[in-house]
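First the structure, in the form of structure tokens, and then the observations on it.
Heads up, one of the protein chains got dropped from this complex, but the rest are sitting where they should.
Labels A and B are assigned to the chains in the order they are written; within every chain, residues are numbered from 1.
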Amino acid sequence: MMDFALAFVVGGLMCMLAQLALDLTEMNPAMLMVVFVSLGAVASGLGLYAPLVEIAGAGASIPLPAFGHALVEGIGQDVDQYGPLGILSGGLRATAVGLTVAILSGYLMAIVFTPKG
Amino acid sequence: MGEHTLCFPTRPAILSTASIAGPQEGDGPFGDMFDVVKADTLLGEKTWEKAEVRMLQEALELCVYKAGWGLSDVQMLFCGDLLNQLSASHYAVRDFPVPFFGLYGACSTFVEGLILGALAVDGGYASHLVVGSSSHHDTAERQYRYPTEFGHQRPTTAQWTVCGAGAAALGQGQGPLITHATPGRIVDPGIKDVNDMGSAMAPAAADTFITHLADTGRTVDDYDLIVTGDLGRMGKSLLVTLLKHKNVDLSQRLLDCGSILYDHTAEVMSGASGCGCIAIMFAGYLFAEMQAGRAQRILLLANGSLHSPDTIQQGETLPGIAHAVALENSRGGDAE
Partner (left out) sequence: MPKATGRETAAYQRMIVASKPKRPLAENLVWAFVVGGAICLVGQGVKNIIMKAEGLTPTEAGPPTVGVMIFLGALFTGLGVYDRLARFGGMGANLPITGFANAIVAPAMEYQREGLVLGVSARMFTVAGPVIVHAVVVAVIVGTLSHFVGK
């Protein structure tokens, strides 16, 4: 049960932080998604994000900063395995599942559903 | 007369109007006033653009019919909308065998059309003339903002584009008479927030209104109603404040179509907007009020924000404009 509670609270807090930025700055949601994904990558580089995922599970791996974190982590793994070229291969390899599902479902939904407005 | 105001000696009349509204507009407090309320926003068409075209087309045809004319009687058409290259208007008038002028004045288009129409009628160049404008929430949303299914919270100053089309037939005869017009000049208060069009347009409305009063020598009390298009709640309160600084108290006579078209809900925020806003409110509600004699003299003060999505991304500001036309009931009409 503890993992659920932590996922809810940490994930919720992260969204609250983003909401705070939305309400107090001039930034729009699309812009904030870019900011948070970048922040995730930076936090990952500083070694901060992996422990958070350890503790909060989905609470840290479902919000968008996890996408930046996954890219950085993938780069790290590929650099260890293949050397410097890993910088160019690791990021998208580590996030391939998510991106592919996103593209496929985008295509699928556009065929199956019509926008309701 | 005066600096910018035009006076029409022959007093062109608004002979008939037509209003076509979408479902959400139909659910609002003025739902019963519109000629036609559509059940959905697609109207059985394949795209929202086609639906907007259909609405405008139906509004024009209905207006011509209500004036007792045939389509071939119409001598000139003035139409506008919000879409790139005025595509809604162009497709809507495709089947009309009538000379056509496309107008862009953003949400002020309808009144811009009334002014130009009145000029043509007053000058004796036309006796059967139709003005129309339309907007559609979803066509505007995808052009100006986000794809419609993208989830985002709307800021408190955001406005909701009206789904609707309105038209008015102009000529000489019975109906509310167009006596004066004060075309607006562009006033740019330097606003950059596209979600705050009310603030961008309020100074233009104030400028045109002050000019109108100065040129005609009239006061606020000469009008039963002063009707702005779609300033929204935010822009309306700004207009009242701006005019208070000039010692003009508008608060008792001001009616903002955008603020009253919908019931206040979270989605709509500051109110309605779009070319269709003042068009359907005038065609559906205000025209009837004047004909019933509940309002003898009104000023339509339609405002527009003349920006494009590209210029805003390039850091440009929102230039505002407002056009005014004064309408009054004919005395002969009252005596009948």
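One rule holds for everything that comes next: contacts are C-beta pairs under 8 Å (C-beta built on N, C-alpha and C of every residue); 3 or more make two chains touch, one makes a residue touch a chain.
As the structure is a prediction and not an experimental result, all values here were calculated from the model.
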Hidden-chain contact residue, picked from the options B:Thr10, B:Ser72, B:Gln153 or B:Ser308: B:Gln153
Subunit A residues that touch the omitted chain in the full complex: 3-4, 7-16, 18-24, 29-30, 32-34, 36-38, 40-42, 44-45, 57-59, 61-64, 66-68, 70-72, 75-76, 79, 84, 87-88, 90-92, 94-99, 101-103, 105-116
Subunit B residues that touch the omitted chain in the full complex: 46-47, 142, 146-157, 185-191, 196, 199, 203, 207, 233-234, 237-238, 241-242, 266-267, 270
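In this section, only the chains that are shown with their structure count from here on.
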For subunit A paired with subunit B, centre-to-centre distance based on mean C-alpha positions, whole Å: 45
Touching residues (chain side subunit A, partner subunit B) in the complex: 22, 26, 28-30, 115-117
Interface residues, subunit B side, partner subunit A - complex: 41, 48, 137-138, 141, 146-149, 151-153, 193
